[in-house]
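Here is chain A:
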Amino acid sequence: MLVAIFAIPVAVGLIGFLLPARIVGWWATLGALASLALAVVLVAGFDATGGVLRDVVDESWIPQLGVRFQLGVDGLSVFLVLLTSLLWAAAVLWSALQAPDRPRNYFFMLGLAQTATLGCFLAQDLLLFVLCFDLMLVPLYFLVGAWGTGDRIRATIKMIVYTLVGSLLMLVGAIATAVLSADATGGITFSLEVLRRFPLADGTQYWIFCFFAAAFLVKMPAVVVHGWVVDAYRSCPLPVLILLGGVLSKVAAYGFLRIVIPVFPDASIHFQELLLIIGLASILYGSAMAFTRTGLRDIVAFSSIAQMGFITLGIFSLSGAGGDGSVLQMVNHALVVAPIFLIIALLAERTGTEDIRAMGGMAKRAPVLAALFIVVTMALLAIPGSANFVGELFILKGVFETKVAIALIASSGIAFAAFYALRMYQRTMHNPLPEGADSRELTLREGVVLVPLVACIVALALYPGLITTRGQDSVDRSLASLCEDPYGIAGEPAAVVEADCPPGIEPEPAPEAVAGRGGFDAWTGYGPAAAAGVAP
Partner candidate 1 sequence: MIETPAIDYGALSPIIALVAGICVVLLVGLIGPRGRRGLSSALTLATLAAAAGLLVWQLGEPDADLVAGALRSDGLSITIGLIVVAAAALVVPLQLRDPAAEEAGFGETHTLLLGSVLGMLLLAEAQNLISFFVALELLSIPLYVLCGSHRSRSRSLESGLKYLIVGSIGSATLLYGSAFIYGGSGGATDFTAIAQGIGADLADDPLVLIGIALVAVGLAFKVSIAPFHQWTPDVYEGAPTPITAFMAVATKAAAFAVFARFFITALGPSADQWQPALAALAAVTIVVGNVGALGQDSLKRLLGYSGVAQAGYMLTGLLLGTVKGIDALVFYLAAYMLINMAAFAVIAVRERETAYGDDITAVQGIGKDRPALAWSLTISMLALAGLPGTAGFIGKLFLIEAAVAGNYTWLGVFIVVGSMISLVYYLRVVAAIWMRPAPRLAPAMAGASTEAAGEPGLPRRTGEPGRTPSGAPSGGRCWLVLGAILAATAATVAFGIVPSPLIDFSAHAGEGLASMLGPG
Partner candidate 2 sequence: MEQVAFFAGAIGALGGAIAVIALRNPFYSVLALVVHLFSLAGLFLLLHAEFVAAAQVVVYAGAVMVLYVFVAAYVGGVEEPLWDAIPGQRILAPLIGAALFIELSIAVLGSGLKSLGDEGEVIPAGFGSPEAVGRLLLERFLIPFEAASLLLLIAAVGAVVLAARRPAPVDRGGAA
Partner candidate 3 sequence: MGTTWYLVLSALLFAIGAGGVLVRRSPLVILLCLELMLNSANLALLAFGRNLGNADAQVFAMIVMVVAACEVVVGLGLIVAMYRRRIPLDVDEARELRG
């Protein structure tokens, strides 16, 4: 199942090379829909209890280097997988309608990017994760560089160098983690489930944490290392921008929850304040910039920085509520950003510009478009009742539990969001219609892509618990590493003082039988050990 979800996009892309150029787009759409369907089936049948991994795949891959092909899905990733498939389907469909040149290469690159992204969300092997994380860049480079607009070559180089600096350092960090804990784990292994149970010494954790944090913060992007974002957003073709803004940035946030906190718990606590401050700075800086810019893409770029700042805050509140909120907010933000970009494309088509000063009056003859846009805007500014509101509430609750001052300042971010979101809506939709602009209603083709996405926002607003209830256990499991000796590997049973744990997190009970060391099977509730009934 997971292998199919993982492999279908790239396989579809490869087969596309054999097809006539005319139908490649539709073939790719078919593939994207198929993977979306699989993802829906995955979510529908998902059992979130205990937060353990489900549908696990564990195959030998590069045994000599200790790398395994391990896929798995839990409450943290299941919705991100669905989200990826959903946005990709939207992007592919949109592209198929636009008919780009060199379609075979284009759709292959899209497929490769989807596989890499899904790989990040599904990987349970640290090295597989790093590999997919790096691999995402390759298709992105081509998509922006070859099909982008403006000064794209410079923008791509900037983007690649920025993001790869982090990810290559992360590669060293990952290898160092595996090699340095080889003595404890009994042979080099990159398996996350094993690594998290044998944390490294504090000092080692610190520098490796820095490497990982660098990779993820650049990718998110957070303030200070966001230099590539605006250029990339400007040059990126729109369907790709949906993915870049919607999904790829979430990989980084997900990486913090999946890898950094469980595997480097001591370092996470040590650097908690630093990251909170970075998150806070991102919120303030992103909001302020979004409010002053006039290009639509710039506004969204900076608002994304702000939103990712919220997510960082949630994660590094190191509390259950914050984590839940972050997971929810990741989905929310992606769902909001995607339709905004599509709407930008529509507006640009009708007015010939992406500058809000030259826009206005779009709502006149296009009530449906305006209605869709208002829904999206409301979600963006996290109006009470929207899922974004719930997400931010959770995040702030988490931060309040630990750092009150930061939470207070962060709350102002919500107000900022209202400012820039409403400004954007007003300037484009109301005001008089400028000359030369054309206020047209959505065409059927455009609606096919846009309406379902907005419907998702509405659906999630009605029932945000869909995500939080399923994510909760997994988030708690991620944070459990922060407790003192959570697994009782030191020999004694895990008699943990409540105070050692972050608020709202119970230490995970030690399993009855940690079958020797490296008992990946026993922990995840699958595999031979689980079958034999030793699992907790």
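Methods note: a contact is a pair of C-beta atoms (placed from the backbone, for glycine too) under 8 Å apart; a residue touches a chain by one contact, two chains touch by 3 or more; residues count from 1.
As a selection rule, all candidates are chains of the complex that A comes from, given by their letters.
This one's a predicted model, so the numbers in the text were calculated from it and none came from an experiment.
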Q.
Can you pick out the candidate among 1, 2 or 3 that touches chain A in this complex?
A. 1
Q. Once bound in the complex, which stretches of chain A touch candidate 1?
A. 61-65, 102, 105, 127, 131-132, 134-135, 137-138, 141-142, 145-146, 152-153, 156-157, 160-161, 164-165, 168-169, 171-172, 175-176, 178-180, 182, 188
